[in-house]
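The other protein chains are all here in position, but one chain of the complex has been omitted.
Going by the order they are written in, the chains are A, B and C; count residues from 1 in each one.
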């Protein structure tokens, strides 16, 4: 009677830890209410225009000319004044002091809107980078880079994936980070570095190979590289399903003998893998909850169109299997949300490293639910669903990219199955 | 930003009700531990032989000769002595005083074994019938029928589905229950009346039509019919995917001018629908949790065979997409379990009538997960999986039947979609 | 521009072979018409009673008492007199002189009925065994075994799968067939030997291991073993999803130092693999076409019930996604049929060994279509679909078994993918 859920729970209870309570705390409920109000009052009314503006002022992939509509800075300022700011950060002073589980419902709410995460300074990859600096950064690093990030004054980039190797296997990584006197020298090429096209992007955290002879999890390092450093060449922005995601972008960047002082290393040489693991746990919760918020948004659009449009004398919802689809979408979203809560709870209880299978499970489940829901909604909207008149193709691109980013489905399925197998081997 | 989960939660919290805590209580954990031990020590060692015996002494569908192996009475006695008895009943004296959510993990444990539920006096349809009598029965009815059921001395039947109409639509029901002087008279035909073949089955609760002119939910009645009453003819047992489920069976039964005293009515004439609704909520949780326990059992069998059998030089688990299948099965089971906890919790908080969509959601999700897991496991076992050398075809029959019983998938999907639609209409 | 279809076609055309004409020939059309009439007039009217009789006279798995209803012999006689006999055999005198492609539509017609294939002496495994003897048997073997099989006077068995090893990998086979003086000696255990329970079963063709050191495809032999030979012990019949398939059965049989004269070897020692390959090609076409006939039968039942049964005021067909299901079932069946025609045509053109990928493709496609169609039809029928009141669970068992028998889906998928990969490697 193998049952990871209970076995683990038994362990937790024995250690007198918190019970598996998925109800939002008072703090979560209050933040959630305020976020919803803020979004309704300030973001929703301008969102359609925002995206039109974005496409108008940033018509193509030439990031050198990308601009940010002024509304963004105003809304950020307003959100910050209201304390709807850095909610993702567990620190009570710098952030809101929320656990992963407490923050999860707030990430979902932000996921209803493609613009909202930045307004509340809760957007990837800055959140992950802030967490890295918060947990592993030196005092100087915190002052120079974490403080302005927390203030929303600058933006940052995370450089991990590489074009020339299967990056799903991190041991394939080729970019080198090697010490040379008081400096470290970076050589290599990264792509899908999200946010690299943003006018405010100031630095990247780069992961690379330091010592191929070291133990498997001590080969890599992470280093802070200011984007204006000599040898850093942003080569292009990559479209994801035709979306450049201006003014953020997903960039391809070359590092040619890029030299930064050793003080820019996060933790030390060889600590890259350890940092990455810690970074990815809560970040995947955020991604998945935003995906489920997006799925709720798409389902909402499905219901609206399904009631309003008439064909063959009936609302679309009443035709064929559409009501069955509604049921399956609702089941899919609700299941995935509860599973994500479970993973968040487990991260809070025992840390991301012991919650690998659960994190992988939601990383498979949530983006696939979103892709499925969006695909059905596009189908219901017909032509309108494929164009920019709805946010559906953008949401589709989010879902499709998320099935690849932060580890493709196949890698996560392998992790889940390995953990399952270990239950039998341990016995 | 429609979101049933939170909206409902907000309501609950406002009313100062219990939070959504899915961790097992101390009581649940202790019962669970003891159930697992009991099953390991007493049931698992004899189970394979039990099923062989059953097939030997009850070789075909002729229920008149069906016998119960003596081990069953012995194990029941033992379980009762240990207090592992009637755990499903919320009453603290007659049962274990557990909420639906507290009982759910225990139902899952029992679901690992096809025999276990009866041993702990927690098997359908007796559990549902006991609940009906507990909540709606008169003192006399309780004394005469509930007491021996609680003692495990007799068994009972629930007669709902009819062969001649689409019973998925309850308004189709044709069996009549009409008052005639001091009696009520029952006419009609029912089938798939589970447990009807059991030597100890003493009475049935029959649902029928009383007043076709009444308001939609006041047309039906429920009445207790002792099986030896004149006019009750058990016609045959029905195989489900070739399984007669001796010594329980699924029976077809005719009621020809069956006459019982009015005292046998449960609640009163016209109360049938109300009783049915209350009966089905917790019962569906039990079914679904047992189904998930069965799915865990099947996955366990998958892992074992997958490690032990070798083909093309490797364990089956390492071939093709089998590890991916493991991941998908694990995700499917864990998601459905959490969703079932959620539905159980909601029943406990606001009652089954206000948890219709959630109950329908798990009623779709859990049996489909079980069917999928069992189908994959059969495929891995090859010929052995199709025979009686494994419990897999029995588990398959359970899954397949459960997608039809207590409302087919289509009806539950319609309920979920209607509730979803109402969220938009209410606004 | 890799494209197996055209490339192969180009080859065929160059060799001036027949074109890919899927239209039934005049002979096929005429046989088809007569088969349909025969089934309508002679088989359909008695089929429901036949299955009831079968269950009555053969109530359980004890094959020693199994009987064949007298109607079977009468119908066989009638079919034989009408020349609807041995149509599967390409030989113009012994059979009907039909190519694989010409016979395919006739196999489909027979698949509408579970009884029909035997009536026309076209049932597995006798068809495969007759083909083996026809192509590889000695004159004596033909006289002794093929002649009475062709006459429908006896029945035969094919012993391949073994209980103790993953038989999906034929190199796992453990049963030994070794020469000893003028005899060969067989030791081992086989199961899922179809037809072994039949009162008329007289011999088995047994495949076993002769020389583990030989080249991979020359290790095995096939030998004719009369069932009354000393050392042959039929141990039991295996139920497939609860169905014993009396009076045929799927048997488990032990061979303990079974000794038969060398003349019983088919071809010679070490020729087993070669024979098996030839046997499986057309046989898989037959299986798949019968499966598609069964799927048509199930779809027909779906349409009938869907029109007749009313729920919520409408025929079931008009509810939810049922009409969409009809479309998907129709597409699935029609696609799989055309693919099976293609595989049959390719066998006729270049032989089974060069049509491996195509044969594997239909072996995956057709049984899965049947399982899906039957599962949906069961769902529409509700309780009736799970019982023996419809042939649906029998059809389900056929589909489920066929996904395992003659190579499980996984093995066939591996073959298809390997062939696809070779296209790239060859270049």
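Here are a few things to note about the model shown:
The rule we apply is simple: a residue touches a chain if its C-beta (ideal position, glycine included) is under 8 Å from a C-beta of that chain, and two chains touch if they have at least 3 such contacts.
Since this is a predicted model, take the numbers as computed values, not measurements.
Of the listed residues C:62, C:183 or C:328, the one in contact with the hidden chain in the full complex is C:328. Check A:54, A:316 or A:369 against the missing chain and you find that the one touching it is A:316.
Chain A residues in contact with the hidden partner, per the touch definition given at the top, are 59-62, 161, 163, 165-169, 172, 191-192, 238-243, 309-312, 316, 319-320, 322, 378-379, 382-389, 393, 396-397, 400-401, 403-404, 408-410, 413-414.
By the touch definition given at the top, chain C reaches the unshown chain through residues 1-6, 9-10, 12-13, 19-24, 29, 32, 36, 39-40, 105, 108-109, 112, 296, 299-300, 303-304, 307, 317, 323-324, 326-328, 330-331, 334-339, 341-342, 357, 360-361, 364-365, 410, 412-418, 420-421, 423-424. Think of the hidden chain as still there; on chain B it touches residues 320-321, 323-325.
Going forward, only the chains that are shown with their structure count from here on.
Centrality annotation: B (chain centre taken as mean Cα position, compared with the mean over all protein Cα atoms). Residue numbering shows that chain A and chain C use the same positions for more than half of their mutual interface. For chain C, the chain with the farthest CA centroid is A.
For this pair, chain A with chain B, the centres built from the Cα atoms lie 41 Å apart.
Inter-chain spacing, taken between the CA centroids of chain A and chain C, is 53 Å. Residue positions 320 of chain C are each in touch with at least two other chains.
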